[in-house]
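Complex shown without one protein chain; remaining protein chains in place.
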Amino acid sequence: MPENLTGPTLRRIPGLFEEVKPPLGDLEAVVEAERCLRCGGPYASAPCLRACPAEVDVPAFVGAIAEGDPGRAAAVILEANLLGGTCARVCPTEILCEGSCVLHHEGRRPVDIGRLQRYATDFAFGLGLKPRKVARPNGLRVAVIGGGPAGLAASGELAALGYDVTVFEARREPGGLARFAIAPYRQNVEPIPQEVELLHRMGVHFRFGKPIDTPEKLRDLEAHFDAVVLAVGLGQDVEVKYEGDELEGVWDSLVFIEALKTGQPPKVGERVAVIGGGNTAMDVAREALRLGATEVTVLYRRTEAEMPAFPHEVAEARQEGVHFQWLTLPIRFLGRYRLEAVECQYVRLGEPDASGRRRPEPVSGTEFRVPADTVIKAIGQRPRQEFLAWVEGLKLSGGKVEVDPATGQTGNPRYFAAGDAAGGATVVQAVQSAKAAVRGLDAYLRQGVGA
Amino acid sequence: MPSLKTLAHNAETDVRFTGGHSLCRGCGAPTVVRTVLNSIPTPVVVVNATGCLEVATTRYPTTAWGVPWLHLAFENAAAAASGLETAYRALRKRGAIPDEPLTFVVFGGDGGTYDIGLQALSGALERGHRFLYVCYDNEGYMNTGIQRSGATPFAAATTTSPSGRRDYGKHQTRKDITAIAIAHHIPYVAQAAISHWQDLSDKAVRASQQQGPAFLNVLSGCALGWGHPPADTIEVVRLAVETRYWPLYEVVQGHYWLNHRPERPLPLEEWLSRQDRFKHLFASENREHLTELQALVDAEWTQVEARAVVDAPWFEARPEMRGGRV
Amino acid sequence: MLEAPALSLLTGGEAVAVAVRQIDPDVFPVYPITPQTPIIQSFAQMVADGQARTEIINVESEHSAMSAAAAAALAGARTLTATSSQGLALMVEVVYIAASLRAPVVMAVGNRALSGPINIHADHSDAMLARDTGWVQLFAENAQEAYDLMLLAPRLAEHPEVRLPVMVGLDGFTITHSAEPVALLGDAKVQAWVGEYRHPYPLLDTANPVTVGPFAMPDSYFELRYQLQEALERVPGVLEALCRGYARLSGREYAAFESYRLEDAERALVVMGSAAGTAKEAIDRLREQGEKVGLLKLRLFRPFPAQALREALAHVPHVAVLDRALSLGSFPPLYAEVCAALYGSPTRLQSYAGGLGGREIYTEDLMRLFGELAELPAGPTRYVGLRR
Partner (left out) sequence: MREIRWHGRGGQGAKSMSQVLAEAWLRQGRWVQAFPEYGPERSGAPVTAYTRADARPIRIHHAVRNPDAVVVLDPSLLGEVPVTAGLRPGGFVLVNSPESASSLAERLPGVRVLRVDGSALARTAGGNYANVVLLGAVAGVLGEPALEALQQAFAATFAKLSPEAVAVNFKALEAGYRAALEEAERPGPGAVQAAPTPREDLPGAVVLAQDAPHPRTGGWRTGLKPAVRLEACVNCLLCWVYCPDAAILTENQAFVGFDYQHCKGCELCVKACPTAAIEMVPEGLELVGQGQLTPRTQGGRHA
């Protein structure tokens, strides 16, 4: 649809479980793959490869698709990223691989790398994946705490190196945020079960429903394993208390998405307010539209320029009809039983704060009400401070575990951290940090063995 | 469809067009020639109509052509191709030459195609010879010093349709040669541009696979004739496409396919203002002609768009003829 | 060993068509024009009946006919075509090019007047506008000659010493449409005679790519044109040898020109085409009256066999040249050529022009011409049959 025809009246929001980027057919995939210039040569590697935190050799796998060999394409992807299937759907490709595609220079649409990666991994999952090559067992044992993207990626990389790996996951299913907190319009059928199946075939052990919820359990782990990978992610939404939090129609973003994904779509009513300016805020706002809301307003206390969400996410949300209310600070939720309005105050931007962004300063006397029957708080998640305190020698900074970025090693040399717990915002960054942590861990343990 | 690496590979193993010719700096024609010839998988025989490309690439005793190449005259390239193609069929029938595929490609400028060569082109298309006619269209008689042709757009200034104190350039609209080719009901007709080389390459491949005549009208560029720095040739041609002045489309067995829909169509001024030949249109007294030109462009776009299948990728309809979209 | 002359009644056009069928060229691009049409119609029917494997291209103009013909010949295909008058005028640009690129095309020309006014009848004006193109030009007196010259033409055109296109002229209607007995050769004999066509640098040889038709600057154009001049100068020798071979094959003797009762002639006529036959009749009648008259019938107009012609006419005191074309504003073309050839010779020359646009040339006209040749002093061109 040409953009100039996409006026409000012609706007069409895809259905609740309809993916924004549907899968490619065989022919479409080959034709799309043929658009790739196969950059990368003797001098500098391809910009897409360089833009990929997981270092997936994009031209190689796209080339394999163009040559009609999606199986080989999948092997290339999984060699670099065992969660290639998940990343294919949830990566912010617009600012990573696709954002760096040289076709932009020609004024052309970039190669649809995300969908091609999905095409290849789906193909491979459909056939039953060949596991990655696994080295001979080296006799060393590693525990991975957390079965989210970072934990899964770390476990596979470790298994490939010959480690005896066990993943401990508090939930009954793997996937972490990638599974429970990514909106369905991004990924409908998650590849995580197949990816876990792949890891399993590589020899990774899984302990589901086994939270490490006491210091004793952690001590026990330390006794049985040579090293530990902390991939515990973040905990609940940041707790910001508002007056009226108890009203029906007030949601935390993670709870909201999890409800959606577990088949109990929340009833959102007509008007939805979303608090926050990150990618999760964009996700829930767009989901709210899909759930039937006629008016969705994002309330954010700074301006568009300061929003942490990716610009393309903001643009897409706006294109779908999401309204934005900048420089707006919610104060309290109003209503008798169910939410009726969010009371807000205008702010102005003052001096920069510690994050370098200008601090919002409420302007008294500017209070106003945004009518809403649902409000979703998407302000951010907080670290698992209680659990992390049990690990000896661990240092925290800004709620995150402090690590050597090259090795993932924490203040406790036997502990390596990856994923959201150590910083990062996306699945592919989790994979990247997992790979770094595994490299660091491997170097550390080998050194120990050698000594 | 061949990737750029495949084209490079083809050019490495079979040099079909070399440097050492005397075309202008930043000329668009060699991109047409190299992209088309490097895309075609079979051996080729080339016919060239008189024009810049012809005189500048074959100054006796040099040649820039690594393939069999024939030039007779200005207006008869399609007729010469008819003779070659018929000779090929006749000799193959008699077993006098190896039974191998061969593609005949004609390169003609817009003068040799739209104007003086139109009759021979029409005859050859009507007779159904299996050949690919490529018009490298730079919208004027550039070889003889920038005179107007049937391809020169409305209001463009040339040495024979100059703008002046009392005149605004060419009074007539451009001849729609692509539509004329389409009216011959040949298997394949397309419009392409050098800025969209991959689309051009795909079209060359598809065109060369037809069992009858194929016609490709490729917007080339001419820094000298259009009045812009040589380094801008590709960019200026790209603007022609992005302003919808030059729709990229193809007509396969009578079905129209729009190959490129500018995401954010630019106003025509973006293209015009880069070229000296339209400079006069920005004077206040010529504004009406600029508006008129925009209206002509809009009308043509609307017409092509209305005929084209845009919602379904066309390769789904005809998988055996698949090709890239830009 | 001679073939029994089984004679067939054929028009000149049909005789040419039979020759074309027997040559069985690879390609025959053609466009209809009167009076050449009997050739292409007859031949098209023969192809349709499976008597030849030739690919006919029904082009959209004579310009394209010659373009396609030159291209096909350069591609490596034996290529013949045919035209007339306006058709030749239209194609003449490419006629030049075909010769310069050494494309050995053979073309039958039903000689006809040029417009305007438009006229469809016999005249040599069309051939004369192609006299400087680099083609070999032959003229036939009758259907038999048209047939025989058509069979000689490919051998001459394709001869490695020559490699030039050849035009065979036969007068429009007078020959193209008149039925006469013609002695034909057997198909196998013709096939053996013409043999295979081999081009040294065919365009279809993609393993050995060639650039044909390049752009020549002042530093090379002159040499390349001179090359054509040299090739044309080799034609008479090659033609003579071919005619010897053809005589063995057919029993019919040919040469660049034919002398008829010229040995002791005191007055002679130089003429080309169908009028030569009429002239023989006139000469026989005058000889019966004791007049020493003779004929030099020119078949090879280009290259012009000046030296041989000078020798053949050396002993004749009075020579008339009858042109069937004008060179407006100057001497008629054949006369000018003969003049140049005989420059310095004591022979007295007189120019005649007649038969334009199909105006008949009667036996009596020619007898009168011989008559006045001895009596009147030499003067400007005299016009045979002109109403004044």
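A few comments on the model shown:
For clarity, chains are labelled A, B and C in written order, and residue numbers in each chain start from 1.
The criterion applied here is as follows: a contact is a pair of C-beta atoms (placed from the backbone, for glycine too) under 8 Å apart; a residue touches a chain by one contact, two chains touch by 3 or more.
Worth saying up front: this structure is predicted, and the values here are computed from it rather than measured.
All shown chains touched by the missing chain in the whole complex, by label: A, B, C. Interface note for the absent chain: among C:Leu114, C:Ala231, C:Leu366 or C:Val384, the touching residue is C:Ala231.
Annotation: of C:Phe215, C:Tyr254, C:Phe301 or C:Tyr352, C:Phe215 touches the absent chain (contact as defined above). Here one chain is not drawn; of B:Glu126, B:Glu235 or B:Glu270, the residue touching it is B:Glu235. Set against the missing chain, the residues A:Ser45, A:Asn138 or A:Thr303 yield one that touches it, A:Ser45. Where chain A meets the omitted chain, the residues involved are 37, 39-47, 102, 104-106. Contact residues of chain B toward the unshown chain are 4-5, 7-9, 11-12, 17-31, 34-35, 52, 55-56, 58-67, 69, 194, 197, 223-224, 229-235.
Across the interface with the omitted chain, chain C contributes residues 74, 100-103, 163, 200-201, 208-217, 219-220, 223-224, 227, 231.
One rule holds for everything that comes next: only the chains that are shown with their structure count from here on.
Think of the whole protein's Cα atoms as having one middle point; the chain whose own Cα middle lies nearest to it is B. Which two chains touch most often is answered by the contact tally, and the pair is B-C. The distance from the centre of chain A to the centre of chain C, each centre being the mean of the chain's C-alpha atoms, comes to 88 Å.
Between the CA-based centres of chain A and chain B the separation comes to 48 Å, rounded to the whole angstrom. The touching residues of chain C, when paired with chain B in their complex, are 26-27, 29, 53-55, 57-61, 63-65, 67-77, 79, 93-94, 97, 101, 203-206, 209-217, 220, 224.
By the touch criterion stated above, chain A contacts chain B in their complex at residues 2-4, 25, 27-28, 30-31, 34-38, 66, 106-109. Contact residues of chain B toward chain A in the complex are 1, 3-5, 195-196, 198, 238, 242, 261, 263-265, 313, 315-316, 319, 322-326.
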